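Have a look at the structure below, then the notes.
The complex is shown incomplete by one protein chain, all other protein chains being positioned as in the whole.
The block that comes next holds chain A.
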Amino acid sequence: MPEFTFRVNGEQVTVDVAGDVRLLWVLRDILGITGPKYGCGINVCKACTSHLNGKAVNPCAIPVEDLQPADEVTTIEGLPATVGRDLHPMQQAWLDHDVAQCGYCQPGQIMAAVALVRRAAAEGRTITDADLDGLRNICRCGTYVRIRAAIKAGAAAMGGGPA
């Protein structure tokens, strides 16, 4: 079988798997990285949202053969290390607002939120309610209001949102 190599949470990994297997299953079923969750498998629910080179992607829709050796995949497990702390400010905001209910969607929500704040910052602006309305991540427990509050607080803590 072919081998594919790329970086996950700061480490180079090499997997021996068919090239069309989607990254979500390489992470979960082969590498045992279970933070990204399955909720639909067709890039709709966003529960698997992770970062590729700092941008939000959905691993359920990425064949592993599309990755290059220098590509850096960051899952929720690797998010704190991107800021050199035990918790990313967005995770801390999530704790401060006691956002999670069942918790299943929360890794994807947090990864989507961090990417949103970075995107707004790159555009030289802070996040808006329209940005929050545009988040597609499903939370079936319906904790959307706390998600919005936490993202605003997390954005402020990241230096990219309203104070």
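The working rule: contacts are C-beta pairs under 8 Å (C-beta built on N, C-alpha and C of every residue); 3 or more make two chains touch, one makes a residue touch a chain; residues count from 1.
Assume contacts and distances are computed from a predicted model.
For the chain of the complex excluded from view, the name given in UniProt is "Isoquinoline 1-oxidoreductase subunit beta" [choices: "trimethylamine-N-oxide reductase", "Alkane 1-monooxygenase", "Branched-chain amino acid ABC transporter permease" or "Isoquinoline 1-oxidoreductase subunit beta"]. Screening A:V13, A:A61 or A:V83 for touch with the missing chain picks out A:A61.
Residues 17-18, 20-26, 28-30, 32, 34-45, 47, 52-53, 55-63, 66, 75-77, 80, 87, 91, 94-95, 98-107, 110, 115, 119, 129, 132-148 are the ones on chain A that touch the missing chain.
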